[in-house]
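Missing here is one protein chain; the remaining ones are kept as they sit in the complex.
Letters are used for the chains, namely A and B, taken in the order the chains are written, and counting of residues starts over at 1 for each.
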Amino acid sequence: MKRFRVLDIVLGILGLLTLLWIWHLVTMLELIPRVFLPSPAATIAALEWGLVNGDLLPQTLATINRMIQGWLLASLVAIAVGSLIGVSAIARAYIQPTLEFLRPLPASAIIPVAISIFGLNSSMVLGVVVFGAVWPTLLGTIHGFAHVEPRLVEVSRLLQMSRWEFIYKIGLPNAVPDILAGMRLSLTVALILAVVGELLTAQEGLGTAVLHAARSYRAADLYAGILLLGLIGLVSNYGLAIADKRILAWKN
Amino acid sequence: MTAALTKSWRGWLLPFSVVIGAEAWFLFNPILSDTLAAPSKIIRGAVETMMDGTLLRTTYQTLFGAAAGLFIGMAAGTACGIVIGLFWTADRLSSWSVEMLRPIPSVALIPLSLLTFGYGYRMEYAVVAWATFWPFLILTQHALKQIDVRLLEVSRLMGFGIFSRIFKIMLPAAAPRLFTALRLAVGLSLVVAVTVEIAANPQGLGYGLMVAQESLRPDRMFALLIWVGLLGWALNYILVRLEGRLFAHRAPGLAADA
Partner (left out) sequence: MAQNAAIELKDVSLSFGSNEILTGIDMSVEPGEFVCVIGASGSGKTTLLRMIAGLLPPTTGAVLLHGKAVRSPTRRVAVVFQDYGRALLPWRRAYANVSLPLEASGMPANQRPARIRQLLAKVGLANHEDKFPGQLSGGMQQRLQIARSLAQEPDTLLMDEPFGALDAMTRQTLQDEVLRLVAERKTTVFFVTHDIEEALYLGDRVVALDSNPGRVAYDIKVPLPRPRDQLTTREHPEFLRLRREMFEIMNKIHA
């Protein structure tokens, strides 16, 4: 078993290195003009220079900050409102159809509305991030609360638990897997909308950084920025996956 | 779930009261707003966008951009998914690369795509293709891995070659899950196309929204916004229905809960 896992890692790294080598070859032979595809070495150099000497680090932090802020705010709102709607079958009957209709609406389509309300500034970006990141967690929370094992509802009745006690001892823990699944999706959405917001408003952040790099034909800087955005996505995904595993230990 | 809207009057109450409330509010506060518009104004705005051709043109541009990008993403994603799903070595070799590349948010590629292709359809295809490539890759791979082992043994015993096995046994067996991937990706392609248009590309519904906003026409802006919502909802509704119709005979509940 252990041998297998070592082999997995070796093959995984081998595959990644092969990909990098192909990238290197393509740029060496100039199959794609360097303006559009810089060499891996140039990209890494741009990344290093940008982080150490340039302003890539504060820009990365600005984007992360925006993403996390919006995500946390959205999660709080979503869990609170979602619990209230989810607990009551009546509230669900009135509100859920509207929510289901709004869900497929591209969150970015709300940007023009947000611009006309807030203007082209960072509160607009935050507002859009919150708006977009609310949905997955909100719908997850409602779903979790709506699907409590009927047996457990009976147990709560037999123990004469109050409505409040039911919410935080049975409803909420029952909804946790759905809430976490929603929050994972929300975080991805938050990153996307943070970047879109930056592209439009030129607020400090990686979105703006990559846009400027592209406009001034600094391909290596552009790729460095994209790489960092991927890294943010990767790390945040992993972080939440680990938190998931911890919190949902009872599921396995 | 989407059918719930038509199922019960209670679902209609909230949107109706919002519309009536907004109309009443504008009736008693007859100010000219740059941000919001009365529902009656929005309806007039909608008629206007229909009459002057904006609606049709931008809808066509968005749907075309989304569909072409989706097609590229689907072809590439499904092909890679099949290879990874079938061959153990391909799976292991690609694992790290997929893990590293997949989290790159599609919108991060907007500037790159702009640099490479300039404004127009091609940059939109590229970003939509990147975004939809991943769900196809992942879901195809999962679909193939979840085929009943017994079915594969049967196909071997019948002496099918690898291609017959893929096209006669594996793809049909994986079809319900592949369709689910398609449904998710269709929704995603619309979202990404509109996003690209809002962020950069001067065409389609997203750009139409931005133009309406910049020319201080909230009525037109909300008309287009609602239209985008309806479009997304309708596409999803049709595909969910189709999914139920196509695969109702197998794995009951699969279509419903996927």
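Following the convention adopted for this analysis, a residue touches a chain if its C-beta (ideal position, glycine included) is under 8 Å from a C-beta of that chain, and two chains touch if they have at least 3 such contacts.
Note that the structure is predicted; figures quoted are calculated from it, not measured.
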Touched by the hidden chain, restricted to displayed chains: A
Omitted-chain contact residue, chosen from A:64, A:133, A:170 or A:222: A:170
Residue, one of A:7, A:41, A:120 or A:155, that touches the chain absent here: A:155
Chain A residues that touch the omitted chain in the full complex: 149, 151-152, 154-155, 157-161, 165, 169-170, 173-174, 176, 249-252
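Rule of thumb we're sticking to: only the chains that are shown with their structure count from here on.
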Cα-centroid distance, chain A relative to chain B, in whole angstrom: 18
Chain A partner contacts - residues on chain B that touch it in the complex: 1-2, 4-5, 8, 10-15, 34-35, 89, 92-97, 99-112, 114-116, 187, 190-191, 194-195, 198-200, 205-206, 209-210, 212-213, 216, 218, 221-222, 225, 228-229, 232-233, 235-236
Touch list for chain A against partner chain B, complex: 7-8, 11-16, 18-19, 35-36, 93-98, 100-102, 104-113, 115-117, 188, 191-192, 195-196, 199-200, 206-207, 210-211, 213-215, 217, 219, 222-223, 225-227, 229-234, 237
